[in-house]
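Before we start, here is the structure in question, set down as structure tokens.
The complex appears here without one of its protein chains, the remainder shown in place.
Right, chain A next:
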Amino acid sequence: MASGSVIDPIHQFQIHKIVELGQPGGIELAFTNSAAFMFGIVALVFFFLTFATRGRTLVPGRLQSLAELSYEFVANTVRSSAGNEGMKFFPLVFSLFIFVLTANFVGMIPYAFTVTSHLIVTAALALLVILTVIIYGFVRHGTHFLHLFVPSGVPAFLLPFMVVIEVISFLSRPISLSLRLFANMLAGHIAMKVFAGFIVMMTASGVAGWFGAVLPLAMVVALTALEFLVAALQAYVFAVLTCIYLNDALHPGH
């Protein structure tokens, strides 16, 4: 193993303790860089939205347009996937979307920590969605919510299989929801770091390496653009899937 210039693509996901909070009940608690970025994201979103709308002008300026755009974008997504009834979940979907989006974009800043590159964070967000669906579904529809797992118009002998399949597909939702975001962010950041590492290694090896480094440099530029796309797209996908799952809670009948 080489020593010297160490390029560790995993290092960016390391969680550092900033303030240790002891171990109540044997559980290690600390204020970490991840927590700092979470609060940074919340503060950024809140101050952006309030600052952008400070004028409450009739004809919006650039920032206010952006704030209104994000609002209407999410509102339209909720309406088209879950109907007008789904608008009661609009604050939740908006919070999820803006949190994931900002976390993804903040993660694109060099040296910044990507909150959504940790499975526990995406899993927690996905669980929040699924628990909202289940709890609201039962509160609103009672046992009728279970019709979600019983497709109508299926022959009786197929029904048990269909129910099993529906239950599995329902249970796999939080897993796919959390893994999709986590894996996208993780893989993208690792790939960028790996190609960036190639540049450093090649330039270190002499003049020939300088020319050779052009290729990974081009790759890093392309990957950066792709990652910005992925950052926005994954936030959107998360929000849309949330709306679709919430739609099941609102209208469980098939």
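Heads up, the rule we're going with is that contacts are C-beta pairs under 8 Å (C-beta built on N, C-alpha and C of every residue); 3 or more make two chains touch, one makes a residue touch a chain; residues count from 1.
Here is the rule we use: contacts and distances are computed from a predicted model.
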item	value
Record-based protein name (UniProt) of the chain missing from this complex, from "Cytochrome c oxidase subunit 1", "ATP synthase subunit b", "ABC transporter ATP-binding protein" or "Urea transport system permease protein"	"ATP synthase subunit b"
Chain not shown: contacting residue from A:Phe94, A:Phe145 or A:Tyr245	A:Phe94
Candidate in contact with the missing chain, chosen from A:Phe46, A:Phe161 or A:Trp210	A:Phe46
Per the touch definition above, residue among A:Gly83, A:Pro151 or A:Gly197 touching the missing chain	A:Gly197
Contacting the left-out chain in the complete assembly, out of A:Pro9, A:Gly83, A:Pro151 or A:Gly212	A:Pro9
Chain A residues that touch the omitted chain in the full complex	1-3, 6-11, 13-17, 21, 26-32, 34-35, 38-39, 41-42, 45-46, 49-50, 53, 56, 58, 60, 64, 67-68, 71-72, 90-92, 94-95, 98-99, 117-121, 124-125, 128, 182, 186-187, 190, 194, 197
